[in-house]
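Removed: one protein chain of the complex. Kept in place: all other protein chains.
As written, the chains take the letters A, B and C, and residue 1 is the first residue of each chain.
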Amino acid sequence: MKDELNMSLQPEKRPSEPRTEEEKQQLQNRLKRIEGQIRGIQKMVSDDRYCVDILIQLSAIQAALKKVGYTLLERHTKTCVSSSIKDGDGDHHIEELMKVIQQFSK
Amino acid sequence: MKDELNMSLQPEKRPSEPRTEEEKQQLQNRLKRIEGQIRGIQKMVSDDRYCVDILIQLSAIQAALKKVGYTLLERHTKTCVSSSIKDGDGDHHIEELMKVIQQFSK
Amino acid sequence: MKDELNMSLQPEKRPSEPRTEEEKQQLQNRLKRIEGQIRGIQKMVSDDRYCVDILIQLSAIQAALKKVGYTLLERHTKTCVSSSIKDGDGDHHIEELMKVIQQFSK
Partner (left out) sequence: MKDELNMSLQPEKRPSEPRTEEEKQQLQNRLKRIEGQIRGIQKMVSDDRYCVDILIQLSAIQAALKKVGYTLLERHTKTCVSSSIKDGDGDHHIEELMKVIQQFSK
């Protein structure tokens, strides 16, 4: 499925090393918190809160999302990218890594 | 309440012009979509999806949050900041605007 | 002249309030320092310095450029945008401000 962010999703693909249950739980906890923060902003909009306050909370969510992203990036580099390098065909994964870093750092 | 993003929240403060119900509904629709996208990522984590795919979806959420933020920024500048400028004490609101722009653009 | 960053330059246009010589000097000092930092990186490339070190210095230049940008943004908002708001036709300048903020915060 082509994603409008010009990098195609690869639904069949899995990490070179499956995530442990503990890894999954840590990610889910952080995502649950972010989900709660989004609902918090919905409430601020209903309460017609001051615009700057809502923007501050939006910034907090962006910061939290970035942290999740960098956790995924590091894990990906230490597993999928590293194993492809050890197998001698790292360039494709490195170029993919650079593309997603640029996408994610916009 | 001091927010760890070093700008204090002002829970009592309201926009100089209350948001219309239509404005609120548009913001809520976008926030609901973002909330859904977060849950989508939770599912990707459970399904142990490929790291790059999750990062692409995270980038999409960041882009959506940015759009919401810029909508709020423009509205804030056209209402609260403008009315303070017309009242002759715009500097405080402009400095606050610059601070939140830097915060939001990190 | 159409700039590839999709905002047209307006060479004939001047700030609503001319910059003082002191303002100009402060901006020029900072720009001179940045120019020196760029030459510093050219030297690092000639000396075949470690990539991460060059990237750290590039980040320092980006941070310095951002500060110059936010100084210009605040000045612009306090002069050109404010005077247009007082004259009752602020919306155009506010929309232009939002566009340049998005451009500048990429």
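Rule of thumb we're sticking to: a residue touches a chain if its C-beta (ideal position, glycine included) is under 8 Å from a C-beta of that chain, and two chains touch if they have at least 3 such contacts.
Not measured: the values here are computed from a predicted model.
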{"item": "Touched by the hidden chain, restricted to displayed chains", "value": "A, C"}
{"item": "Hidden partner interface residues of chain C, rising order", "value": "3-5, 7, 9-11, 13-15, 18-19, 24, 27-28, 31-32, 34-35, 38-39, 41-42, 45-46, 48-63, 65-66, 68-69, 72-73, 75-76, 79-80, 96-97, 100, 103-104, 106"}
{"item": "Absent chain, residues of chain A that touch it", "value": "70, 73-74, 77-78, 82, 85-86, 90-91, 94-95, 97-98, 101-102, 104-105"}
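Simple rule for what comes next: only the chains that are shown with their structure count from here on.
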{"item": "Category of the chain touch graph - line, ring, star, complete, other", "value": "line"}
{"item": "Equivalent interface positions on chain B and chain C, same or different at half", "value": "same"}
{"item": "Superposition of chain A upon chain B: rotation angle, C-alpha, nearest 5 degrees", "value": "180"}
{"item": "Chain A and chain C, separation of their C-alpha mean positions in angstrom", "value": "30"}
{"item": "Distance from chain C to chain B - Cα centre to Cα centre, in angstrom", "value": "24"}
{"item": "Residue numbers of chain B (touch at least two other chains)", "value": "73, 97, 104"}
